[in-house]
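The complex is shown incomplete by one protein chain, all other protein chains being positioned as in the whole.
== chain A ==
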Amino acid sequence: MKPMSSLTYRHFKDRLFFWTVCIFSALTAIPLILIIWEVVKKGYKQINLNFFTETAPSTLDAMLARNSGELIPGGIANGITGTLLMVVIASLLAIPTGILGGIYLSEKPKTWFSILIRFLTDLVQGSPSIVIGIIAYSWIVKPLGSYSALAGSIALSIMMLPLIIRSTEETLKMLPGSLKEAGLALGASYTRVILKVLLPSAFGGLFTGILLAISRVMGETAPLMLTALGSSAINWDILKPTSAVPLLIWEFYNDPNLIDMIWSSSLFLLLSILLLNIIAKQVARKWKIQ
């Protein structure tokens, strides 16, 4: 029989394993912290009131400001409004559709149709965003003959859809079956039980899912390049090309005079997404399913 290794040795092995785990988890955090640090350090200077109210500066203005050592004038108002416009339209399209789809999946989990839908949502969720951009391009941009906020919104809504469908399904599945039975036992119709009992009870989960989907598409760049294209002015017309914050970051990157704006725009985007995530977490905690 193999002799048992000494207790001190086994204890040492335990400690070694524990510290290895600690070190590696710290290693994963380091790049994240560095990214945030870099973005904050380089970006905070440009953020002032103008940053939110003025459109992106021209190369010439930026170059003059840089040469005289001043801050670059202008801001990203065209990007902020464009992102807002497209995210709102995308939400209007994706939220009702996604919630209804999620209700179907949770109510009829085992039909061939729901298995197909579940497979397709996984497929869309896993497909590269540029592919979705190309699809929106061929569906909307080509027939309408112009890049537009509408095309961008549709690309974003396609990306939001699987997230909302699945979060709705998961939340509804977590509700106790007794809730539905209680509603039906009062003689209520199926529709009313879903709309007045199940959906309100699942509100926290649904809302969290929606916020996370929004924060996911807010930073999408590739699908917007092929659909919304970008615009140097503030645009509220859904049939015209529109800018967005991530598109502006890409434009700033291509212009050596505007390099500084990359960081402030990234900081803005990062903070907005962080804010959405914090709200989502709070809502999820406050409206937890009992």
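We adopt the following convention: contacts are C-beta pairs under 8 Å (C-beta built on N, C-alpha and C of every residue); 3 or more make two chains touch, one makes a residue touch a chain; residues count from 1.
Note that contacts and distances are computed from a predicted model.
You can't see one chain of this complex, but its UniProt record names it "Phosphate ABC transporter, ATP-binding protein", from the set "Phosphate ABC transporter, ATP-binding protein", "ABC transmembrane type-1 domain-containing protein", "Protein-export membrane protein SecF" or "Alpha/beta hydrolase". Which of A:Arg15, A:Lys41, A:Lys142 or A:Arg192 touches the hidden chain is settled by the complete complex: it is A:Arg192. If you put the hidden chain back, the residue from A:Ser106, A:Ser201, A:Thr227 or A:Ser243 that touches it is A:Ser201.
Within chain A, the residues in touch with the undisplayed chain are 176, 178-189, 192-193, 196-197, 200-201, 203, 289-290.
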